[in-house]
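Coming up: chain A.
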Amino acid sequence: MSEQRNLVEVKDLLVKFPIADGGRRSFIRPVDHVSFAIKPGEVLALVGESGSGKSTIGKALVRIVEPSEGTIHVNDQDVTHIKRRELVAYRRYVQMVFQDPFGSLNPTRTIEQHLTFPLKKHGERGTNVSTSVDELLERVGLTPVAETRVKFPHELSGGQRQRVAIARALAVNPKFLVADEPISMLDVSIRAGILKLMNQLREDFNLAFLYITHDLASARYFGNRIMVLYGGKVMETANSDELIRHPMHPYTRLLLAATPGSGIRGALPETSNKAPNLVEGRKGCPFSDRCPLVTDICREQDPPIVQVSETHTTACHHV
Partner candidate 1 sequence: MIVETQVVSVPTKKKAKRMNNTAAAFLHNPKAMTGLVIFLIFVLVAIFAPLIAPYDPQSTQFAPLQSPSAAHWFGTTNTGQDIFSQFIWGTQTSMIVGVGAAVVSTLVAFLVGVYGGLRGGVADSILNSLSNIFLVMPGLALLILIESYIKNTTPLLNGLIIALTGWAWGARVFRSAAMSIANRDFIVAARLSGAGSLRIMFAEILPNMTSLIASNLIYACLGAIMAEAGLAYLGFENVASNSWGTILFWAQNGGAMMGGAWWWFVPPGVAIAIVGTSLALMNYAIDQITNPRLRVQKRKKARVAGRA
Partner candidate 2 sequence: STSTSAASPVSHAKRSVQSSTPLEVVPSPNGNFQDNFNPFSANANYGTQGIIYQPLFYFDNVSGHTFPLLGTTYSWSNGNKTLTVNIRKGVKWSDGKAFTANDVVFTFNMLKHYPAADTNGDWTMLASVKADGLYKVVFQFKSTNVPFATYILGSAIVPQHIWSKMGDPTKVANTNPVGTGPYTLESFSTQDYKYLANNHYWGGIPPVKTVDFPAYSGNDSADMALAKGNIDWSGSFIPNVQSLFVNHDTQHNHYFFPPGNIVMMYTNLKDPLLSQLPVRQAMSLAINRAQLAQEGEYGYTKAADALGLVLPNNAAWIDPTLKSKLNPAYNPAKAIQILEKAGYKKNAQGIFAKNGKALSFTLQVPAGWTDWDTDCQLITNDLQKVGIHVTVNEEQTGAYNNNLSQPKKDYQLALSWTNPGPTPYFLYENLLASKGNYNVEQLNSPAVNAALQSYSKTTNLAQQKQAIYKVENYMATQLPSIPLFYGPIWYEYRTTNYTGFPTQANPWINPAPWTNFAQGIVLMHLHPAK
């Protein structure tokens, strides 16, 4: 796997959003110089707390939000700022599955309609379309197909809807899927099914994933590697097992401590509910406000990314 070329290569990605702040226009940076690469068939799990910029990275990848700086290469093509036709073509390569299975399907359209549009849009015609719809539904386990096709989203359960959403993403035969917390709104009993389905898709089609989650356990289960994000910056990246067993960054440790079932238990810092400051112009490590190890340097300087091992990097002054 490691010999393969990267399918997705993100370098120094930066996304800015304007915010209204006391009348002046200023910006927040939910994604602040993030770099990573994903190989075909690989799953990169992106964990981090709410508002840390996970979805924004995912959306930048499928080009729903416009990257402000940095580059995104997919299949060696620079897709950072492509427009129109190129973009449409690009989106046959990458697709996205969303968190909320209720919101990601149009309540007024049938399952069939949800699937036929992308199929047609990407060139399929006539009876092909119908067979393709059947195939897709079968592939995601929505049988009996004939019954499912004519249903409206509200007639399906959350898990079934999420399957439809995956089927829709698959309709264009992508090589890369951004899965933005696809199971977090689902019931425990159904989550496993979706995770297994995605696992299978990875194996069957060598599909690569950016798997966004805030649940370390599922990240470890599904992800080959885990990337921990805080305040728009990458804190730590490592192979899944490695990260869980040998967390280096204080934030990763905090996360693990908060996750039931982890060996690490420790007092959570008092300030643990303070949201990271994303406003452009802030200095130092974004975690410095909450970090138990914080020193002056943390507040002043961006920590450098330290290569701990071949597959393990972390960004902390104290490692």
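If you want to know what made the cut, all candidates are chains of the complex that A comes from, given by their letters.
As a convention for this text, a contact is a pair of C-beta atoms (placed from the backbone, for glycine too) under 8 Å apart; a residue touches a chain by one contact, two chains touch by 3 or more; residues count from 1.
Nothing here was measured: the structure is a model prediction, and the numbers come from that model.
Only one entry among 1 or 2 touches chain A in this complex, and that entry is 1. Put simply, chain A touches candidate 1 in their complex at residues 59, 62, 64, 88, 91, 95-96, 98-100, 103-109, 117-118, 121-122, 138-144, 147-148, 150, 152, 154-157, 159-160, 163, 165, 168-169, 171-172, 193, 196-197, 200, 204.
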